[in-house]
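Omission of a single protein chain aside, the complex is shown with its protein chains in their original locations.
For chain A:
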Amino acid sequence: MTQDRLQPAFVLHTRPFRDSSLLVDLLSTDLGLVRCVARGARQGKRRREHSLQPFSPLLVELLGRGDLKTLGRHESAGAPNWLKGKCLYAGLYANELMVRLLPVAETNVQVFAAYQQLLQQLVSGEQAMEAALRRFEVQLLDSIGFLPPLTRCNGDTLAIEPQSLYALVPDSGFRLVAGGAESQRYFEYHGKTLLAMAAGDYSDEGVLQEAKRLVRNLLAPHLGDRPLQSRELFRQVYDR
(Lines give C-alpha, C1' and ligand atoms only; values in the text may rest on other atoms or scores of the structure.)
Protein backbone atom coordinates (compact mmCIF):
# COMPACT_ATOMS: atom_id res chain seq x y z
CA MET A 1 0.00 0.00 0.00
CA THR A 2 2.58 2.55 -1.00
CA GLN A 3 2.03 5.82 -2.82
CA ASP A 4 3.85 4.65 -5.92
CA ARG A 5 1.00 2.43 -7.00
CA LEU A 6 -0.96 5.57 -7.71
CA GLN A 7 -0.36 7.11 -11.11
CA PRO A 8 -1.35 10.51 -12.48
CA ALA A 9 -4.37 10.39 -14.76
CA PHE A 10 -7.18 12.41 -16.31
CA VAL A 11 -10.73 11.25 -16.89
CA LEU A 12 -11.56 11.57 -20.59
CA HIS A 13 -15.06 10.17 -20.50
CA THR A 14 -17.45 8.28 -18.26
CA ARG A 15 -20.63 6.40 -18.97
CA PRO A 16 -23.01 4.46 -16.71
CA PHE A 17 -22.16 0.79 -16.43
CA ARG A 18 -24.51 -1.84 -15.04
CA ASP A 19 -26.50 -0.80 -11.99
CA SER A 20 -24.29 1.44 -10.03
CA SER A 21 -20.92 1.53 -11.73
CA LEU A 22 -19.18 3.74 -14.23
CA LEU A 23 -17.10 2.85 -17.25
CA VAL A 24 -14.24 5.34 -17.25
CA ASP A 25 -11.84 6.18 -20.08
CA LEU A 26 -8.64 7.52 -18.56
CA LEU A 27 -5.46 9.02 -19.86
CA SER A 28 -2.81 7.78 -17.46
CA THR A 29 0.95 8.19 -17.37
CA ASP A 30 1.83 4.49 -17.22
CA LEU A 31 -0.85 3.03 -19.48
CA GLY A 32 -1.84 5.86 -21.80
CA LEU A 33 -5.47 5.46 -22.83
CA VAL A 34 -7.04 2.91 -20.55
CA ARG A 35 -10.60 1.88 -19.75
CA CYS A 36 -11.61 0.89 -16.25
CA VAL A 37 -14.69 0.14 -14.18
CA ALA A 38 -15.38 2.33 -11.16
CA ARG A 39 -17.46 -0.07 -9.07
CA GLY A 40 -20.34 1.44 -7.17
CA ALA A 41 -19.45 4.95 -8.32
CA ARG A 42 -23.09 5.83 -8.91
CA GLN A 43 -24.33 4.31 -5.68
CA GLY A 44 -25.39 5.69 -2.37
CA LYS A 45 -25.38 9.14 -0.88
CA ARG A 46 -21.69 9.83 -1.25
CA ARG A 47 -21.52 9.15 -4.95
CA ARG A 48 -18.00 9.16 -6.28
CA GLU A 49 -19.17 10.27 -9.69
CA HIS A 50 -18.42 13.91 -8.99
CA SER A 51 -14.78 13.18 -8.34
CA LEU A 52 -14.48 11.47 -11.74
CA GLN A 53 -15.08 14.51 -13.91
CA PRO A 54 -13.13 15.19 -17.10
CA PHE A 55 -10.23 17.69 -16.99
CA SER A 56 -9.48 17.20 -13.28
CA PRO A 57 -6.05 15.85 -12.35
CA LEU A 58 -6.24 12.59 -10.42
CA LEU A 59 -4.03 9.98 -8.87
CA VAL A 60 -5.42 6.53 -9.61
CA GLU A 61 -4.74 2.92 -8.82
CA LEU A 62 -5.55 0.56 -11.69
CA LEU A 63 -6.11 -3.08 -10.82
CA GLY A 64 -6.35 -6.20 -12.95
CA ARG A 65 -4.35 -7.70 -15.77
CA GLY A 66 -6.74 -7.52 -18.73
CA ASP A 67 -7.49 -4.55 -20.98
CA LEU A 68 -10.47 -3.57 -18.83
CA LYS A 69 -9.06 -2.47 -15.48
CA THR A 70 -10.76 -1.90 -12.18
CA LEU A 71 -10.37 1.52 -10.64
CA GLY A 72 -8.92 1.14 -7.19
CA ARG A 73 -8.08 4.07 -4.97
CA HIS A 74 -8.22 7.47 -6.56
CA GLU A 75 -7.80 10.95 -5.26
CA SER A 76 -7.69 14.49 -6.54
CA ALA A 77 -4.21 15.63 -7.56
CA GLY A 78 -4.72 19.34 -7.82
CA ALA A 79 -7.22 22.03 -8.59
CA PRO A 80 -9.86 20.91 -11.10
CA ASN A 81 -9.64 22.59 -14.48
CA TRP A 82 -13.04 24.18 -14.88
CA LEU A 83 -13.30 25.10 -18.56
CA LYS A 84 -15.69 27.72 -19.84
CA GLY A 85 -17.15 28.85 -23.15
CA LYS A 86 -15.34 27.72 -26.28
CA CYS A 87 -12.57 26.23 -24.16
CA LEU A 88 -14.99 23.70 -22.69
CA TYR A 89 -15.83 22.43 -26.18
CA ALA A 90 -12.14 22.50 -27.10
CA GLY A 91 -11.45 20.27 -24.08
CA LEU A 92 -14.21 17.86 -25.11
CA TYR A 93 -12.69 17.81 -28.60
CA ALA A 94 -9.24 16.89 -27.23
CA ASN A 95 -10.82 14.11 -25.16
CA GLU A 96 -12.74 12.72 -28.11
CA LEU A 97 -9.61 12.82 -30.29
CA MET A 98 -7.65 10.77 -27.76
CA VAL A 99 -10.43 8.24 -27.21
CA ARG A 100 -10.68 7.80 -30.98
CA LEU A 101 -6.98 7.75 -31.86
CA LEU A 102 -4.82 6.50 -29.02
CA PRO A 103 -3.98 2.80 -28.84
CA VAL A 104 -5.25 1.20 -25.63
CA ALA A 105 -2.86 0.56 -22.72
CA GLU A 106 0.29 1.92 -24.33
CA THR A 107 2.25 4.40 -22.31
CA ASN A 108 2.43 7.77 -24.03
CA VAL A 109 4.32 10.31 -21.95
CA GLN A 110 4.40 12.82 -24.80
CA VAL A 111 0.61 13.02 -25.07
CA PHE A 112 0.15 13.16 -21.31
CA ALA A 113 2.47 16.16 -21.06
CA ALA A 114 0.88 17.83 -24.09
CA TYR A 115 -2.60 17.32 -22.63
CA GLN A 116 -1.58 18.81 -19.27
CA GLN A 117 -0.22 21.82 -21.09
CA LEU A 118 -3.35 22.13 -23.22
CA LEU A 119 -5.59 22.17 -20.14
CA GLN A 120 -3.49 24.84 -18.48
CA GLN A 121 -3.85 27.00 -21.56
CA LEU A 122 -7.58 26.34 -21.93
CA VAL A 123 -8.15 27.38 -18.33
CA SER A 124 -6.48 30.71 -19.03
CA GLY A 125 -9.06 31.66 -21.65
CA GLU A 126 -9.97 31.77 -25.30
CA GLN A 127 -7.15 33.97 -26.66
CA ALA A 128 -4.62 31.15 -26.59
CA MET A 129 -7.10 28.41 -27.50
CA GLU A 130 -6.45 27.85 -31.23
CA ALA A 131 -2.66 27.83 -30.84
CA ALA A 132 -2.90 25.54 -27.83
CA LEU A 133 -5.10 23.13 -29.79
CA ARG A 134 -2.64 23.04 -32.73
CA ARG A 135 0.29 22.30 -30.40
CA PHE A 136 -1.66 19.51 -28.78
CA GLU A 137 -2.82 18.00 -32.09
CA VAL A 138 0.72 18.03 -33.47
CA GLN A 139 2.08 16.33 -30.33
CA LEU A 140 -0.71 13.76 -30.43
CA LEU A 141 -0.17 12.97 -34.12
CA ASP A 142 3.58 12.78 -33.59
CA SER A 143 3.31 10.48 -30.58
CA ILE A 144 1.32 7.87 -32.50
CA GLY A 145 3.37 8.11 -35.70
CA PHE A 146 0.84 10.01 -37.80
CA LEU A 147 2.93 13.17 -38.26
CA PRO A 148 5.21 13.46 -41.29
CA PRO A 149 8.55 15.25 -40.73
CA LEU A 150 7.99 19.03 -40.68
CA THR A 151 11.56 20.15 -41.36
CA ARG A 152 12.70 17.66 -44.06
CA CYS A 153 11.04 16.63 -47.31
CA ASN A 154 11.42 14.54 -50.48
CA GLY A 155 12.25 11.43 -48.50
CA ASP A 156 14.58 13.22 -46.09
CA THR A 157 16.79 14.53 -48.90
CA LEU A 158 15.89 18.23 -48.63
CA ALA A 159 15.45 20.73 -45.84
CA ILE A 160 12.11 22.55 -45.84
CA GLU A 161 12.51 26.25 -46.72
CA PRO A 162 10.14 28.95 -45.45
CA GLN A 163 9.49 30.49 -48.90
CA SER A 164 8.70 27.27 -50.79
CA LEU A 165 5.49 25.33 -51.19
CA TYR A 166 5.11 21.67 -50.22
CA ALA A 167 2.56 19.05 -51.09
CA LEU A 168 1.50 16.41 -48.58
CA VAL A 169 1.86 12.97 -50.14
CA PRO A 170 0.03 10.24 -48.20
CA ASP A 171 2.44 7.89 -46.40
CA SER A 172 5.58 9.60 -47.67
CA GLY A 173 5.60 13.07 -46.16
CA PHE A 174 6.08 16.41 -47.89
CA ARG A 175 7.34 16.98 -51.41
CA LEU A 176 8.66 20.25 -52.77
CA VAL A 177 6.25 21.81 -55.27
CA ALA A 178 8.06 23.19 -58.29
CA GLY A 179 6.90 26.48 -59.80
CA GLY A 180 6.39 28.79 -56.83
CA ALA A 181 3.57 29.65 -54.49
CA GLU A 182 0.98 31.28 -56.77
CA SER A 183 -1.16 28.25 -57.47
CA GLN A 184 -1.51 26.82 -53.97
CA ARG A 185 -3.85 23.85 -53.85
CA TYR A 186 -5.80 22.32 -50.98
CA PHE A 187 -3.12 19.81 -50.00
CA GLU A 188 -0.23 22.23 -50.38
CA TYR A 189 1.40 24.13 -47.53
CA HIS A 190 3.98 26.87 -47.09
CA GLY A 191 7.36 25.89 -45.70
CA LYS A 192 6.94 28.74 -43.24
CA THR A 193 3.87 27.02 -41.77
CA LEU A 194 5.56 23.63 -41.48
CA LEU A 195 8.64 25.10 -39.76
CA ALA A 196 6.48 27.15 -37.40
CA MET A 197 4.50 24.01 -36.51
CA ALA A 198 7.73 22.14 -35.82
CA ALA A 199 8.68 24.97 -33.45
CA GLY A 200 5.18 25.20 -31.93
CA ASP A 201 5.04 28.88 -32.86
CA TYR A 202 1.57 30.04 -33.90
CA SER A 203 1.97 33.77 -33.46
CA ASP A 204 1.24 34.30 -37.19
CA GLU A 205 -2.47 34.16 -38.06
CA GLY A 206 -1.77 32.75 -41.54
CA VAL A 207 0.30 29.95 -40.03
CA LEU A 208 -2.51 29.18 -37.59
CA GLN A 209 -5.09 28.87 -40.38
CA GLU A 210 -2.88 26.73 -42.60
CA ALA A 211 -1.87 24.54 -39.66
CA LYS A 212 -5.56 23.91 -38.92
CA ARG A 213 -6.09 22.72 -42.49
CA LEU A 214 -3.02 20.48 -42.36
CA VAL A 215 -4.05 18.91 -39.05
CA ARG A 216 -7.51 18.17 -40.43
CA ASN A 217 -6.01 16.52 -43.48
CA LEU A 218 -3.68 14.45 -41.32
CA LEU A 219 -6.50 13.37 -38.99
CA ALA A 220 -9.04 12.55 -41.70
CA PRO A 221 -7.76 9.11 -42.76
CA HIS A 222 -7.61 7.97 -39.11
CA LEU A 223 -11.12 9.14 -38.26
CA GLY A 224 -12.69 7.33 -41.21
CA ASP A 225 -16.27 8.19 -42.05
CA ARG A 226 -17.25 8.90 -38.44
CA PRO A 227 -16.83 12.65 -37.97
CA LEU A 228 -15.79 14.04 -34.59
CA GLN A 229 -18.99 14.83 -32.69
CA SER A 230 -17.35 17.53 -30.58
CA ARG A 231 -16.17 19.38 -33.69
CA GLU A 232 -19.72 19.28 -35.04
CA LEU A 233 -21.01 20.57 -31.70
CA PHE A 234 -18.53 23.42 -31.71
CA ARG A 235 -19.62 24.34 -35.23
CA GLN A 236 -23.28 24.32 -34.23
CA VAL A 237 -22.74 26.62 -31.25
CA TYR A 238 -20.25 29.10 -32.57
CA ASP A 239 -20.22 29.08 -36.39
CA ARG A 240 -23.85 29.87 -37.03
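As a working rule, a contact is a pair of C-beta atoms (placed from the backbone, for glycine too) under 8 Å apart; a residue touches a chain by one contact, two chains touch by 3 or more; residues count from 1.
Keep this in mind: contacts and distances are computed from a predicted model.
Asker: Assuming one chain is omitted from the figure, identify its UniProt name from "1,2-phenylacetyl-CoA epoxidase subunit PaaC", "Pyruvate dehydrogenase E1 component subunit alpha", "Recombination protein RecR" or "Oxidoreductase".
Answerer: Going by its UniProt entry, the chain not pictured is "Recombination protein RecR".
Asker: In the full complex, which of A:S76, A:T107, A:Q120 or A:Q209 touches the chain missing from this view?
Answerer: A:S76
Asker: Touching the hidden chain in the full complex, which residues of chain A are there? Just list them.
Answerer: So the residues of chain A touching the missing chain come out as 12-13, 15, 19-20, 25, 49-51, 53-56, 76, 78-80, 82-85, 88-89, 91-93, 95-96, 99, 228-230, 232-233, 236-238.
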